[in-house]
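Mind having a look at this structure? Questions to follow.
The complex appears here without one of its protein chains, the remainder shown in place.
Entry: chain A
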Amino acid sequence: MTLAQAVDARLRKGIGRGEFFAVIWPSRGQEAVAAGVGAALRRDDRLVTTYRGIHDLVGKGVPLTEILGEIMGKSIGASRGKGGTMHITAPEQGVALTTGIVGAGVPVAVGLALAAKQQGSDRVTAVCFGDGATNTGSFHEGMNLASTWQLPVVFVCQNNLWAEMTPIGDTMNIDQVVDRRLAYAMPGERVDGNDPEAVHRAVTAAVERGRSGGGPTFIEAVTFRFEGHYFGDQQKYLPAEELAAAKEADPIPRYRQKLLDSGALSADELTAIDEDATAQVEAALAEVLAAPAPDLAELDQDVFVNMEGIPS
């Protein structure tokens, strides 16, 4: 959680003062979901996420140089600098796809789960998306097939209550996103997305179900995004009191306090974790800023396996 927060904060600081140039969709506020999901997945389990997925990538263990490098279009990026924030892929950590199209990751995740089933693998695919994605046709098609074919998928809706600039109540006539699973006879639950342990418990149970042949699960993790839709979004559409109330439930200070109160970690240990996160980000950033842009020869690489029949 603290590492994802440190990455997000450093990117916003550097972009805001002209130190470097990039486009991000900040994940600040949603770190507890990513931590719970990432810790519940095996390394070879697949993850599909969205452009607001930097926290998810950190949670799945993608090296910071690959994340920051891709965001800044450098050759050491996860997609060798050719994908940008919206298209980060890291096969070694199981990150199959980051998509820039709302709802588009869902059928891809279902396909990855179908592949695992056909290959006789016990790996599970988790797919993260926002509340807005559950209004798309691709979401419902994916949910339907995953349930019909009992595929090992964990659908994780990171419900941050806003779809770009539109509040959730303007686009759906149900009280809880989790109710959408009922149309597909899919098990699932709604959890506090600002509580990493609640997310972890729910995702762990869903992963076990998928791995043991029990089919898909839908999880709604209710959270909030503090920095708007994209970096620089002034959030004039967002009532100030709603943002203030959401920040009261900021998962990071809240979990820090819980760890302190329970005696799990001391204040010094927590501070050391924060400092280590900052140091990791600074070290990765220095490496990324010094790295070259992709070579021109990269232009037609990774496009088609076989160029035969492809017009040149």
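What we mean here is this: a residue touches a chain if its C-beta (ideal position, glycine included) is under 8 Å from a C-beta of that chain, and two chains touch if they have at least 3 such contacts; residues count from 1.
Basically, contacts and distances are computed from a predicted model.
S.K.: Looking at what's absent rather than what's present, what does UniProt name the missing chain, "GMC family oxidoreductase", "2Fe-2S ferredoxin (FdII)", "Lipoyl-binding domain-containing protein" or "Lactate utilization protein"?
M.R.: For the chain not displayed, UniProt's protein name is "Lipoyl-binding domain-containing protein".
S.K.: Using the definition of touch stated at the top, determine which of A:19, A:92, A:282 or A:295 touches the missing chain.
M.R.: Going through A:19, A:92, A:282 or A:295 one by one, A:19 is the residue touching the chain not shown.
S.K.: Which chain A residues touch the hidden chain?
M.R.: Those residues of chain A that touch the unshown chain are 15-19, 21-23, 230-234.
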